[in-house]
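Here the complex is missing a single protein chain, while all its other protein chains stay put.
Chains: A, B and C, in written order; residue numbering restarts at 1 for each.
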Amino acid sequence: MSSIKLRAVVALSGLALVCAAQAQQKETAAPKKAAAQTKKAANAAKDPVAADFEKFHEIMEEASPAELFEAKGEELWKAKRGPKDASLEQCDLGLGPGVLKGAYVRMPRYFADAGQMMDAERRIVYCMVTLQGFKAEDLAKQPFSSESRTPDPVSLVTYVAGQSRGMKIAIPQKHPKEREAYNIGREIFNYRAGPWDFSCASCHGEDGKRIRTQNLPNLTSKKDAIRAFQGWPGYRMTGGLMHTLQWRMNDCFRQQRFPEPGYASETIADLLTYMAVNANGHVYKGPGIKR
Amino acid sequence: MKKSQTSIFAAAALAIALTAHAGDDRAKAVALMQRDFHAKGIAHMDRLNEDALQLVCNRSHNNPPKPVAERLQQDQLEAIKYPADGKFLGDWKSGEKIAQTGSGMTWSDKAGQANGGSCYNCHQIGPNETSFGTIGNSLRQFGKTRGNSPQMQKYVYGKIYNAKAFSLCSNMPRFGHSGTLTEQQIKDLVALLLDPNSPVNK
Amino acid sequence: MSDPMRIRAVAKDGAVNVKILMSHEMETGQRKDAAGKPIPAHFIQQVSATWQGKVVLSAHWGTAIAKNPFLEFNFKGGKKGEKIQVSWTDNKGEKRTDEATIN
Partner (left out) sequence: MDQTRRNALKAGGGASLYALLAAAGVLRPDTALAADWNQKAFEAKNLKDAFDALGAGSRIDSADIVMTAPEIAENGAVVPVGAVSKIPGTESIAILIAKNPTSLAANFDIPSGTEPAVSTRVKLAETSDVYVLVKAQGKYYVTKKEIKVTIGGCGG
């Protein structure tokens, strides 16, 4: 199936609820009762809806479909693949070759061998290129999950992330490049441009806001910043696809009405550095479930 | 006239730019984005360039000095194109659909398609839609509490056309100015908020 | 070929709690592709779990079970170290069996 066709399939999905297609007839139905409900919902500001979401979210994360992708990622990590017929077991994720425990909660970080800031996915792509001989351009062609395909880096990131389950987030800020990345990331986060004048902060710069019914974490605050890290990579219920932070950043920029950021680019690494450092000290629960 | 406005603005902008402390990181951030982003669909690279207003808001952390804000708001206000026929009220039913629709202007949208207003993403509006955002204020009973006078109609039209004419660094997009919504669409949204028959005012 | 299931079986207080995740599209047959052509239904119809040769749960499913299905149940008698097998069959006749050890 072609990718265009696939996109359309997703868009047409009767069950995956896509905003644009919604509920245009609702206006006529049972106005009185609905009005009362609206009032109730509006009054109870810290609403039971959110509490209910959270409760069932947690129940589902106890047995998350993300585990299926973790298993797939482990298989890929250990398999000899690519032009060089090598596994990724010697990949250095910042704690030494082959050390997986705790690596995910310490990225993005500066990698001297590459001379670059790298988030987990960028680093894994780097290892796939250097160790296995894959081409970066090929990996960047269709880097995000679709109905017909979960790209290898997605499963690999999920596996690597799972190896930091229950560990404290400790993104390093020792190297000057790491501190610089944080500062540049903050500027990217706050940069308003495009036809709708949006920056990341337009939606994620204030406490207690929501878009439709979805709560928006204030990613500039210490308290909320964890929510940009927690649950990623995440199994997205809409479409039932596994997604990483690379996808999340990409789709945020799309909705920000920006042009497209490069996959596994430095821009994304810096932006993720800013958000991840703000989440330092929290315990990472592993790959999660997203709406 | 036009020229003097521009120069006042340029001077103000420059002043802010010079006093901003994170200028170096910002310059690096912009350069990085220019390098790492690419055009996709209708989303061209020029979208990364700040316009004058964005530049001022970015450099002042959305809190420009009052004289600058007032001057620039005036510019935005003067650039609003009001309907030639002098009528502001369209069809509230169409307005509700526009308010519900969130598509438009992204790289996955097509050129020439009718865009949505994304209104419910941020505002409570009609009584039957419980799935509304809270980035903007509630617009429930907007017309009922504020009336439906010609001045109010013109204000609402202007606000949707260019929210920045009233609050310079508002989060709300400039729907008319950016070419997102057509004159008729904005009229329909005005009707959604002000028409006494609109469920918003029931 | 389908991907393996994730089966967690934990013995506690005389019963075994079983949690299963299956990798499957669970296509409803209600959706259409870009050309307006219906996407054929493709979904798991039957699931059965056995322990010591005894069926401890059997399920029949329709198209409304969510993609990458989840199933949880408890049965009595199983002990640590024993094995359980889980099988599914979908409407196209594809099947898969995986085994897990009770913890």
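The working rule: a residue touches a chain if its C-beta (ideal position, glycine included) is under 8 Å from a C-beta of that chain, and two chains touch if they have at least 3 such contacts.
Just so you know, these numbers come straight off a predicted model, no measurement behind them.
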May I ask which residue of A:G94, A:P143, A:G162 or A:G240 touches the chain that does not appear here? A:G240
Among listed residues C:L57, C:V86 or C:I102, the absent chain is touched only by C:L57
In the whole complex, not just what's shown, which of C:I39, C:I65, C:V86 or C:A100 touches the removed chain? C:I65
For chain A, which residues lie in contact with the unshown chain of the complex? 14-20, 22-23, 48-49, 52-53, 55-57, 59-60, 210-214, 216, 237-240, 255, 289, 291
Listed in rising order, the chain C residues that touch the chain left out are 15, 26, 28, 30, 45-46, 48, 54-67, 69-77, 89, 93, 95
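Here, only the chains that are shown with their structure count from here on.
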Specify the contact topology among the chains shown, as one of line, ring, star, complete or other. line
Determine the chain that sits nearest the middle of the structure, using the mean of its CA atoms as its centre. A
Per the C-alpha means, the centres of chain A and chain B lie apart by a whole-Å value of 28
What are the residue numbers in chain A that touch two or more other chains? 7
Complex interface listing, chain A residues touching chain B: 7, 19-20, 22-24, 26-27, 29-31, 34-35, 37-38, 41-42, 180, 183-188, 190-199, 202-203, 206, 208-213, 216, 253-255, 257-262, 265-268, 270
Residue numbers of chain A touching chain C in their complex, please. 1, 4-5, 7-9, 12-15, 60, 62-65, 67-68, 71-72, 147, 235, 237, 240
Within the complex, which stretch of chain C touches chain A? 3-4, 6, 8, 19, 21, 23, 25, 28, 30-35, 39, 66-68, 70, 72
